[in-house]
Every structure is written in structure tokens, then in C-alpha cells.
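Note that one protein chain of the assembly has been removed; the remaining protein chains are unaltered in position.
Each chain carries a letter (A and B) given by its place in the written order, and its residues are counted from 1.
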Amino acid sequence: MSGVPISWYLTLSAILFTLGVAGFLFRRNIITVFMSIELMLNAVNLSFIAFSYRLQQVNGHLIAFFVMVVAAAEAAVGLAIILTVFKNRQTLNIDEIDSMKN
Amino acid sequence: MPANFTSAADLIRFLPEIILTIMGTLLMVLDPILNRRSSYAFGHLSIFALIVALGGSVYAYTQAGPAFGGLLVVDGFATFFRVLVIVVGILTILPSYRFLQRQDAETSEFHALLLFSVAGQCLMAASGDLIMVFIGLEISSISSYVLAGYLRDDKRANESALKYFLLGSFATAFFLYGVALIYGTTGTINLAAVRTAISGQNAPEPVIIAVAAALMFVGLGFKVSAAPFQMWAPDVYQGAPTPVTAFLSAGPKAAAFAVFLRIFMTAFDPVGGDWWPLVWGSALLSMTIGNFAALLQSNVKRMMAYSSIAHAGYVLVALTARSDVGTAAAMFYLAAYAFMNVGAFAVIGHLSGKGERYQNLDDFAGLAEKQPLTAAMLTIFMLSLIGVPLTGGFFGKFYIFKAALESHLVWLTVLGLLNSAVAAYYYLRILVMMYMHEPSDAASKVEPLSLGLRAALILPAIGTLFLGIFPGWVLDFAGKSSTLVR
Partner (left out) sequence: MLIDTVLFYIFALLVLGGGLLTITRRNAVHSAISLIVSLLGVAGLYLLQQAEFLFAVQIVLYVGGIMVLFLFVIMLVNLDEAAKERQFNRQWLVALVAVAAVGAQLSWFIYKGKDAFHFAENAAVALPEAVGNTEQVADSLFREYLLPFEIASVLLLVAVVGSVVMAKKRI
């Protein structure tokens, strides 16, 4: 068994999640913003695996697997949406994509 | 886990989703066969699919019980929301016949995505396990992202899809983190089992449960557009094609609330003392932000977006009550809200014209003179949104605040009632515009009502009035099914 206590894994996961949140909120480039979401999902998966290992179940592995499937689906649709935005506006700056305020 | 995993009863309980998925796929397969020019066929087929699925949900209820080893729970609560989202689907397709034709954008994909989205929402309503909640949520969300950006060449629609997508995925990550913590502390993600684990002898550290509940609250708060997670809603609702906006404000929202109620009233009920202040604050903030921001809007779709935030706040008041009465009130309110909101958006979409040019408050001027029926129907919806007696909105608010008072939430009730008074102003403004002003450009150019549109206006109006005059039937059912599986 691993000699690394679970709280280390959880701390790592929490830091990674916070990094993702920070990237999502601070960055202007939409692709980087989307990559931050991937960081957050990986942080979550890391928690699932750590818990699963400690609980001696494979359920956590399966949930993490479904999270990956969903991430793939989201990436396909999300990048398609990002491409249409770029095609119409020639920019991927989140501050400039703001045409509907009064 | 039993060896013969899938029994006939399981499949029956899963019937609506099966029907919707098969019909959605069939629509795309039939795409090349059905003539593009006689393109009403897609709409007819989807409505047929939804009606069959409606029958399927009712039939599934005759076999009520858990299915697939507890992954699904088909009870009155699930059936209520399944029927609700399917009806919303039908009411979305009716006005979109003409709308899509006008934007020259009729395809099978629109209808297929709509059916898949409804299937995802049915799944959310009936899921008894967080993994099913998650997958249903994602099916519903991903198809909604695409629907919001369906008119790809419209810059506003693009923006709407992008924001919806980014914020939606962000919210999903929060929700999942909450699921992870629940899994880690209880070793299960089945809602009933989580409840047992939380309230049992060796209950886990309450801190962890509180954090998990907070994270899930953030995730679901985004999905139902509750403050302070509401910032995406105005842009998304304004930019999306109007029938889609109607759908987004009723279907996914109702399903997200179904999940909200089920998770918080089933799994997290034992630790209710920890999370209710959070919901209390969010309810008040949503009502206030929604109503006061709506006052300032001149674009009607944007105004309705803020109004939808405010209405999410009212439903959260019912959740704050943490009682079966509250749950029943929330169910009733969501049904009433779906009717009046979808109806109002049908009028907005009808008036907006090609390219959705006319969305401003001024464009409603004189509509009553040009098209009395449309104006009359919109009047019913607006009065119901205000909460005038004899409409569904009135009883919705009445039951919610009654439930809140029974749970001694006096302040929240008072502030909520004050909020409803503020809201009356911006709804009435539209009525004044319609009845008291000379016809505007938009009102003069408005097309005659097509058959689909006529149905799209009259059916929700009947629904709204029915809930307002005979609230007992729906409320009885809601009351009976508000005791969730425990």
C-alpha cells in the first residue's frame, strides 16, 4: 500500500481545484479558461481515486471514468462553440464578447 | 446486485427516456428521407414523440418503485417533473415551427437535441443516485448549450452559447467536487444510502458534509440561476433563440430544481440545520437582484431573464422551509411558472420578427389593437407572473409563503412579499405598453397567428388558469408525492 496519507492527496486536489477556479476567473483567453475547467475536473477525479483507494472500492474509479467521458463530450461541443465564436468575431477575448449589456 | 439485473419492470420505469432517445435518433435517421421543404414533419414527429413519452411516464408511474438497483427512483415526485418537462418540450416546439421557418433554420437536429435534452431532464427527475443525476444533468446541459447557439450566424446566439457552456461546465465541476466529498465520507453516492450514512451512529465529520453541501449548492445554484450565481442568465436568455430561451427558463430549470429538492431533502435532510442559512441568503438575494435589475431593463428578453432569477428565488424560499409542504409548494410553483413563462416567451418570439429585431419594450406598444388575442394571452401570463388571484402564479406564491410561515421564516416571507410588489411594476409596464400606446413598428408588422402559435399561446393560458382556478388537483398530487423516498 501507499505510505502517503490521504490528506496529502486531498490537499493536492484542493490546490489544483483552486488553481482551476483562479484560471477560470482571471484569464481572458477563452481557450485558457476552458483549460482551467479541465484542471478542476482533474482535481475532482484525483479526489475520487484517493477516496476509492482508501475505501477499497472500485466505484470511485467508475465515477472518475464517467467524469472523463463527460469531459470528452464537453470538450467536443465546447471547442465547436468556441470555433463558431471565433469565426463570427475574430477574437477570443472574453471581455470583448459582451455585446448585450444595456 | 441481483444476477438478472434488468427486469421488465425496470424497463417500464425507464420508458420515457427510452422513447425520447429512440425518437430523437429516428428523427436524424429520417432527415434525408423527409423532404426538407415540407419541414413541419420534424416538428410533428417530435410532438408525437413527446406525447408518447408523456404516456410512458404515466404508465411508468403505475409501476412505481426503484429501478436498476436504486439508480432510478420512479415515484410521484419523479413523475410530476417528468410530465412537467415533457409538457415544456411540447410547448417549446409549438411556437418554434413558425420561428425556425422565419429564421430559415429548420433541421432535424434542433428537434433531436430538444428531445435528448428532455430525456436528460426526465433522467434527472427520476435519478436516485448521484451518478445518474450527473449524467442526466450533462445530457440536458450539453444539448441546451448547442440549442442556445443554434442560430450560429447570429453573434448574440454565439455569445449566449459560449457563456452558457463556460459557466455550465464550471458549475458542473463544483457539483462534482461535492459528489467526491460525499463519496469519500460515506462510501456511497446513492441518495438514500447517503442519508442513512449521514444520520447513522458513526456519522462522518459534519464539516465535510457541510462543505460538500455547499459545493453542490454552488453547482446547482448555477444551474437554476440563483444569486449569486446568476450572472450568466441575462446574456444567455437574451442571446438564445426565443423558443430556446423559453425552454431553458422552464425545462432545465425545473429539472435542476427537482434534483436540488431531491438531494437536499433526501440526502442532506439530516444536516438541514447546517445548510438552510445558505439557501435563505440565496433566496433573498435572488429575489432582490432579479426584481430590481428587471426594473432597469428595456429589452424584454433580458427583463424576463432577471424575472426568472427572481422566480428561482421564490422556489428557494420553499426549499428553505425544509418541509414536505414546502416541497409540494415548490413543485406547484414550478409547474405554474413553466406555463406562464413559456407562454410569455411564445408571445415575445412571435413579435420579434425575422432576425429577432424587435425585443424592446417599446415594440410591444399597441399590440392589443393589432392582435387582441395575443395581447390577451400575454396579459394572462403577466398577471400570473405578478401573482394575481385566479392565476397559477397566485397560488404558487401563496403556497410557498404559507409553507415558509409554517416553518417560521417570517422575515423571508415579508421580504419576499415586498419583492413581489416590486415585480408587479415591470410586468405591468408591458401591459400598459400594449393597451395604452399607439401601435409600434413591430406591432404593425406582426404576422397573423399560425395554428401552432395559436396552440402555443392558448394551451399555456389554459394551464395557467386551470392552476389558478382548480389548484387542488395538482397540489394534492404534489402533496402526496412530496414525501421523498427516505
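Here are some notes:
In the analysis below, a residue touches a chain if its C-beta (ideal position, glycine included) is under 8 Å from a C-beta of that chain, and two chains touch if they have at least 3 such contacts.
Computed from a predicted structure; not experimentally measured.
When the omitted chain is restored, the residue from B:Leu26, B:Ala64, B:Ala193 or B:Ile208 that touches it is B:Ile208. For subunit B, the list of residues touching the undisplayed chain reads 1, 5-6, 14, 17, 21, 25, 28, 68-69, 71-72, 104-105, 107, 109-110, 112-113, 116, 119-120, 123, 131-132, 135-136, 138-139, 142-143, 145-146, 149-153, 181, 184-185, 204-205, 207-208, 211, 214. What subunit A contributes to its contact with the hidden chain is residues 1-12, 14-23, 25-29, 31-32, 34-36, 38-39, 42, 45-46, 49-56, 58-59, 61-62, 64-66, 68-77, 79-84, 86, 90-95.
Please note the rule applied: only the chains that are shown with their structure count from here on.
Work out the mean CA point of subunit A and of subunit B, and you get 26 Å between them. Residues of subunit A that touch subunit B in their complex: 10, 17, 20, 24, 30, 33-34, 37, 40-41, 43-44, 47-48, 50-52, 54-55, 57, 59-60, 62-63, 66-67, 70, 73-74, 77-78, 81-82, 84-85, 88-89, 97-100, 102. Interface of subunit B with subunit A (complex): residues 131, 134-135, 138, 142, 145-146, 149, 152-153, 155-156, 158-159, 161-163, 165-166, 169-170, 172-173, 176-177, 179-181, 183-184, 187-189, 234-235, 238-239, 296-299, 302.
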